[in-house]
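After this line comes subunit A, so read on.
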Amino acid sequence: MRGRSGRGSGHVFTSVPEMANAATESETTSTARAPFAPWDRRDIPGSFSVEETARRVGNYKWTEMKLFEALGGWVATVPELDVKMRLGTHCYHHAWHADLWHQRLPELREMKPERLTVPANDAMERFIEAMTEPEAPELTIEKLVGVYRVLIPRFIAAYTYHRNNTSEITDAPTIRSINFILQDEYDDWRDGEMLLQSLITNPQHVQRAAAHQARLEAIMVDAGGITGADSIGTGFTTSTEGGA
Partner candidate 1 sequence: MTDVSTAKVTVSPEEFTFVKYDASEIATIVAELAAQLEISNRINVVVNETTPLAKVYEEIDGTSSDATITLHAESGALEDRKHPMSFSAKDARESLGRILLRAHDRMQPGFGEAPDDLDLTLAENAAWDTYCAGRLTRMGVAVNEQRWRYNHRNRFGFNDDVDTKFARLWAADDLAWSDIADGG
Partner candidate 2 sequence: MRQFFPVEDLARDERFVQTNMAERMKDGRTAIDMKESSAKSRGASKRLTPERHDASDAARGLMHGIMVGEIQALEGAGRTAHDFAAGDGSNDTVPFELKLDMARQAWDEARHVEISAKLSDWMGTELGEFAENTVLFEAACSDDPILRLAGVNRALEGLAIDVFTQMKEFGDIAGDPFLEFCEDWMLADEVTHVKMGSDWLRKVTANDPDRRAKALEFQQVVDKLFSFGGARGESAESSFSLARRFRELAGFTDDEVDVISEMDNEALEERKEAIRKYREKVGAEPVDA
């Protein structure tokens, strides 16, 4: 089996004993097949333990909830009809993601999902407050920038890191959910970015978008990302606050 070492909490394999395969060349008359077809290269090692996975999933769920609540709440506040409709559609996407994570948590031995449905740290909570602060009807640009130029790219990064680093075999259910969710994230990101490009039509709009993005990015850097310091495996954060 391929050895793989992963950073982050959880087991680290430096060398792994060979695992027996079902068939050998001397058994050519047997109909028994190897448990893994030659093209199936999935392997056991993964960076995250059950507990670490549950922690991250709890952070994902909390953040997807905050996002769908924000999108739903903003529908009534934006005058642009096409934006209104998109926000309603995307609200459901992220609610569904939150539900997938809600169902995953008990499967990761967390029988009280609300216990882990928390922000990664205080900075993430501040991020959501700052992201949802614009309410006035003339602030559609700010609302969309917060979601589509800051939060959703962070989701894409965190989910991609998690999918690529968790065990393909033991944590297959999380990978399956992430694959579905990532498709939504890409589609929603594209929708939001196109709306923004159609709304940002002069230098003042550019300034507003850039200023708001910078403000939110600074808080997100402080948080380290959606799951805190090790959201994408770089272990970087400016926050000195403890995680959940």
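How were these picked? Simply put, all candidates are chains of the complex that A comes from, given by their letters.
Note that a residue touches a chain if its C-beta (ideal position, glycine included) is under 8 Å from a C-beta of that chain, and two chains touch if they have at least 3 such contacts; residues count from 1.
None of these values were measured; they are calculated from a predicted model.
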> Which one of these touches subunit A in the complex: 1 or 2?
Replying inline: 2
> Given the complex with candidate 2, which residues does subunit A contribute to the contact?
Replying inline: 65, 68-81, 84-89, 91-92, 94-96, 98-99, 102, 114, 132-135, 137
